[in-house]
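Only one protein chain is missing from this complex, and each of the others stays in its spot.
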């Protein structure tokens, strides 16, 4: 049900809520638009007029300076006006409901809400209630989905590996609590990656993880063997309830990506991380800053992909127009 | 004395501090400019170049995300640069006086301050000390005044009722602590509304409220009888000192606007609320979301009215120019 919500009657992407229900064509269309925006970031004047006069609201019910910044930069490069709203305890204290907050903002003729909420489904709930001219992008909800991150990760893989057809992708770490992992597994499936593996201690693997179409490993050497792409997840220290890992040192020994463990993968394997990194916990600095790391290109690509998704849902799908300076 | 402060020597509106002292003509002029901005909000490119190159400072000594957002959106639609300043405990701790803060900002060649302060008179104090090229808009001070809200409420009444000549307007709820109520009563008087009523438990009515030219009621049925416009006030829970109401449930039973109580008013009566609403306390959701509610149009009108007031005090009073896209 929820997958359909993001398309309008003509099948065009109206909201960007989840990877579920996206076609390969839609994802590739996002990639095409994003490629055109990559060059925008390298120009003297890094703006295109695509969203000029539009109002983008960063509606963050959960604080995330990093994610908010990427969307704020992306929106400003599209020439939109940006309003940052951290809706925390204060408005809850004032007794206003989530939907009243949103209805008020849309009554101000805002065009696009970037929603971050710690409860799965918040972005859906909002999308189900806004009028046709208002668009929603899910910037992360609970442990459920973080779909723009998944698309930028896939975009990064394509830029470095050329395609998806023959890849082995290993995702390592806090699979259980990671909104990144779930969304990424979906998008890699849609794009036709033949083999996706997850590697984690048993306590950080969801039960029945294989139903997602992945192979699970508890041993790094086995899981990384012959991999083309390694996606290290952030160990969500603040999110883990109870003692799911024995100690940080032991976690690093078993699952931290070191130059030694990296040798299990293909020699030209790329290393990814959604950030922010815990250096010395899930990843060794020698790897994070090494020649196989594409962690900073992910960040660069993230701006272009978020610009592309904003442009697409707002209806500005002509990359040619997007390519002209503002 | 304070009423004159907002006009310059030529009688033009220089600051917007209070409804007191405004002429009917000035209010109607704001309405005329606001009408021209209503269409701006419905365009593809929702900007006019009227305040291009001007710097608007949201100077909030009291946190109010909602009010700040409306002014920020309004200023950006006029193409102004906006600086948000939450001046809280920090600067008080640094020992800087209110006037030093303002003098510093005006020395940066800022043009317009939108001031929110929890003490009545803060906006006046500032307006009394700024040089001629700096303009002040009062965005709410203590329990005293919230004049932009009053003008947008009146503007909303005119858009839905066509005029003010034959109206009965009932204002319901926390009259005692409401900055909205005082400003609204004034503006309705200036615009010639023949009958304004206030309805509240005796503990929430100011003493001698009739001296404001209104009739007071403690019974909803009597107060709403034959009303054309109902303005529900937010019950300022956080502001009430002591037990002024028996219980929230009893308050809702006696003063909450339900479909049943709404039937006491005229069949085409409109229902307003400045927001944020306490659903189930002062208003029933069936009314808030019902066909007689104009609560969301109030929000939309609020942007246009705030743009109009900003344009007027900044001297950009030609709606024709304002009507051209940026």
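Order as written gives the chain letters A and B; numbering starts at 1 within each chain.
Simple rule for what comes next: a residue touches a chain if its C-beta (ideal position, glycine included) is under 8 Å from a C-beta of that chain, and two chains touch if they have at least 3 such contacts.
Note that the coordinates shown come from a computational prediction; the quantities given were computed from them, not determined experimentally.
When you scan A:23, A:63 or A:118 for touch with the missing chain, the hit is A:63. For the options B:81, B:189 or B:289, the residue in contact with the chain missing from this view is B:81. Only one of A:41, A:142, A:290 or A:315 touches the absent chain when the whole complex is considered: A:41.
In the full complex, chain B touches the omitted chain through residues 52-55, 81, 83, 85-87, 90-91, 93-97, 100-101, 103-105, 107-110.
Not every partner is drawn; the one left out touches chain A at residues 41-47, 63, 65-66, 69-70, 72-73, 76-77, 237-238, 275-279, 281, 296-297, 299-300, 302-303, 325-326.
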